[in-house]
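Every protein chain of the complex appears in place save one, which is left out.
And now, chain A:
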């Protein structure tokens, strides 16, 4: 578990998991202990963060009439299974979940692989045009892919890929951020001497990659993998263009639910709950690593 976190955040996460035993004032490492006000504000902020999730559960377990009542229901009810059945009938959430799993899984594996390969080359191999290509990659990192959807759609249409999952998977593999992330990770984590030593022993670059680079890169690959999976699962703009309700991902199905065909708020919320649950599970298991990954990316980015 802890190996998943990137090096820097791990240390801190470990110390923080032990309760602070001495709650007295004073500073250590430039940090003061939080006062009552700090806790109060943070608790309120945490409640605001979490409330919409709670509300989704409340609304998904009620009937529409109960939601329209005044005062509104504030505790979960017993209508969950009925709402689930409704949403499975009205929007094909089951197929959507499966499709999303296929898409996000493939995008994650492919992105991590491509990014590790390219990140390794940019970090440790010398070749002509390296700096120019790296600059191109970083330069386009900031340009929203949303601006390219029209030609992308024309391309997909010409390939007859509209409404097929590869239309979402292949463009999803392009991650300039991933390449940059893995490059930064390997620059720091992979000592040049290790590669030199392997070369002296006569290992080819391919062998070096599989036997030395990948094992060392694994923690970074894991963080990139989690971030990529979540981003892919939640991707909205391109999937609603490339896919329809016949072959939906979860987000496409949610769009359909919100598109006015379903009037039952409790059913819409049940669908939202089903579509969000998988990421919430991932987040619940790996939340600390995700926090670490984002903070690490921030310092370097």
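Just so it is clear, a residue touches a chain if its C-beta (ideal position, glycine included) is under 8 Å from a C-beta of that chain, and two chains touch if they have at least 3 such contacts; residues count from 1.
Assume contacts and distances are computed from a predicted model.
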Chain not displayed: protein name in its UniProt record ("Sugar ABC transporter permease", "NitT/TauT family transport system ATP-binding protein", "XdhC family protein" or "Zinc carboxypeptidase"): "Sugar ABC transporter permease"
Contacts of chain A with the absent chain, listed as residue ranges: 12-13, 16-17, 19-20, 23, 27-35, 38-39, 41-42, 45-46, 48-50, 52-53, 55-56, 59, 67-68, 70-72, 113-115, 117-118, 120-122, 125-127, 130, 133, 137, 140, 142-155, 157-158, 170-171, 173-174, 176, 179, 204-206, 209, 230, 233-234, 236-237, 241, 250-251, 254-255, 257-260, 265, 268-269, 272, 275-276, 279-280, 282-283, 287-288, 290-291, 294-296, 298-299, 301
